[in-house]
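Our next item is subunit A:
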Amino acid sequence: MSGIADAIENVTGAWILPIMVGLPLIVAVVLVIARRLSDDVATLVAASTATVTFVLAILASIAAGPYRDGEMVLELDRSWVPALGVGFHFGMDGVSAPLVLLTGLLGVLVCVHSVRVRPASGRARLLVACYLAVVGGALATFTVMDAVLFFIAFELVLVPMWFAIAFWGDDTQPDAPGRPGGEVARRDAANRFILFTAIGSALMLVGLLYVALQTGTTDLGKLADLAGEGLSHDVQVIAACFIVVGLSVKAPAFGVHTWLPPAHTIAPTGGSVLLAGVLLKMGTYGLVRVAVPILPDGFRTVAPFLALFAVLGIVWAGLACFVERDLKRLIALSSVAHMGFVLLGIASMTPQGLQGALFANIAHGLITGLLFLTVGSLKDRHHTADLALIGAGLRDRVPRLGWLLAFGAVAGLGLPGLAGFWGELLAIVGTWQSTGASSSLGTAGRPFAVVAVVGTVIAAVYLLRVLRLVWHGAAADAPQRVVPDATRHEVMVAAPLVVATVALGLLPWLLLDLTGPAVRVLLIVSGGNQ
Partner candidate 1 sequence: MIHLAGPVVLAAALAGAGVYGLLARRNAVLVLIGAELLLNAVNVLLVTAGTLPAGGLAALSAGGPARATAGDPLLPGPVLAIVVITIAAAEIGLALAVVLLTFRQRGTSDLTELRELGEGSPTYDEHPDAGELPPPASAPETPPGDDRTPSAAGAVR
Partner candidate 2 sequence: MSGAELLFAAFGLLAATAAFLAVGSRHVVHAALWLVVALGSLAGVYLVLGAEIVALVQLLVYVGAVVVLVLFALMMTRAPIGIRDDLFVGKGQRLAAVLAGVAVAGLLGGTLLVAVGDATVDPDTARGQAEPIGRAVFAAWALPFELLSLLLLAALIGAVAVSRGRQK
Partner candidate 3 sequence: MTVTAAILTIALPAVAAVCGLLFARSRTAAAEWGIVGALGAVVASAVEAFGVATGGSAASITFLGRVDLGVGTLALDIRTDSLSSSVSLAVAVVAACVQIYSTAYLHGEGTPEAPIRYPAYAATVSLFTAAMMLVVHADDLILLLVGWEGMGICSYLLIGHHSERATARAAAVKAFLVTRAGDLGVMAAVVLLLGSARTTSIRALIAAAEELPASTVTAAALLMLLGVIGKSAQFPLHTWLPDAMEGPTPVSALIHAATMVAAGVFLVARLLPVFFAADGALTIAAIVASITMLGAALAALAQDDLKRLLAYSTISQVAYMLAGVAVAQDAGEAAPGVFHLLTHAGFKALLFLVAGCCIHLVNSNLMSRMGGMGRTQPALMVLLGLGLAALAGIPPFSGFWSKEAVLTAAEHAAVEGDGGLVAWIVLVSGVLTALVTGVYSGRAFSLVAFGDPAPSEDGHETEVHRLPRAMMWPLWVLAVPTVGLGLVLLSPPDILHGVHVSWLTAFTGTLVSLAGVGWSLTVTRIGGKDVADALPPGVRAFLRDGYRLDDVQDALVVRPYRALARLAHAGDQEVVDFYPRGSVTVARWAGLKLRRLQAGMANGYVAWVVLGAVAAGLAGVVLS
């Protein structure tokens, strides 16, 4: 392995990251400009670009080489705005490598999916350009090592996703019961998405600037090495409040999550996959990269509240899913629950907690990506995502889609042996460990762990309800009985996610060896308890 890593390193040098990030963005712009390009050619171009990006991501993670000592590699630093000390500083370590791979993979799957499955309202060229822009923005967020650039990359994904929801969203579905469907719902869902995220990133900017001003540098690497010693306690607490609130809007913590269900329900299939698989991760990645290492004391005081909202999210969203009628809204709410585990793991500030959080991050990306692809296909066939209207007996009517949905649901409820389990287990172990004086959760750690354990059952309850309503049951009493099963193309798109979920479930060390050393470096630096 290290042979290949050195080969890649000296071939491309540290330029591999900027190329990987720049390629999708540039192609997206080209696709928007090329007005004469037909939809077929455009989607093929996009699919090939996404594939090249994914290959680059793989090469970069290999080149990032042995993750044993967990420090930053493939660094490139070019100054851009000297007045603010802002520079193009790219880097990759154990924490960002898996997320880059996940983004690359989902990017490929979404673009390949859109080659065959075209949006109802046409203009696939622009939609695919939006997807590429979102992938580019997310890759930038995961590899950039400068606070202001992180803020810019954070906001880079807003406009393309806004257009994806507003112009290609599903217009049959009111975003909330009793509200008009169509253009109004699409526009409202898109606005809700962009406004929530904008206020979040604005607050985060305030926090980041406060840290940058107090320490004099905006470089995340240097700030992590400082580990908060240049900052007094209450400076850290104020900055941590701003940053954590800002970021928890993006990884929807309970309370600020109401933008997620409408956005997911209305977004087109590819949009929902990217929204759930990539965008939610930017919030939690931000917490792990910015909040935990740079403001250890500050984050330690904020952690109990973050944990409280995380746990509340797990239980509340789980309960809400039980009576939710729309399948896409249900999966969106389940994302809130899953991200609750991630936030809980981060709040515990223990190595297991953080590893659990990062693992659950990737697992959620794969599983929810699969679920959204499947439900998207179902919605394309039934023109609705309402459980009652889809009708029972999917396992007989559309066996392939049925099995994908069943697999997704089972993986979603955190069955041991599939990827979802390890994240949740380690997060709970981390929270349980996070007791005692120097820990971040203090006395609140243990009760939260207990509630989280109960939370895993809640997930089973609502997912099995879904299977019982749609997957099981006699095909006879489904309103639209004759519906075409998943095409070979759709199965090929979903297959990598299934394989990845099983692989990570059975062989967790594939991911844990990557994140382990990096997490320990982050926590040793910030003095988190073992």
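Convention: a contact is a pair of C-beta atoms (placed from the backbone, for glycine too) under 8 Å apart; a residue touches a chain by one contact, two chains touch by 3 or more; residues count from 1.
Candidates were picked such that all candidates are chains of the complex that A comes from, given by their letters.
On a predicted model such as this, the values are computed, not experimentally measured, just so you know.
Asker: Considering only the touch criterion given at the top, point me to the candidate in 1, 2 or 3 that touches subunit A in this complex.
Answerer: For subunit A, the touching partner among the candidates is 3.
Asker: Can you check the complex and tell me which residues of subunit A touch candidate 3?
Answerer: Its residues touching candidate 3 are 176-177, 192, 195-196, 254-255, 257-259, 261, 316-317, 319-324, 333, 350-352, 355, 393, 395-396, 410, 415-417, 421, 425-426, 428-429, 432-433, 449-450, 453-454, 456-457, 460-461, 464-465, 468, 471-476, 506-509, 512-513, 516, 519-520, 530.
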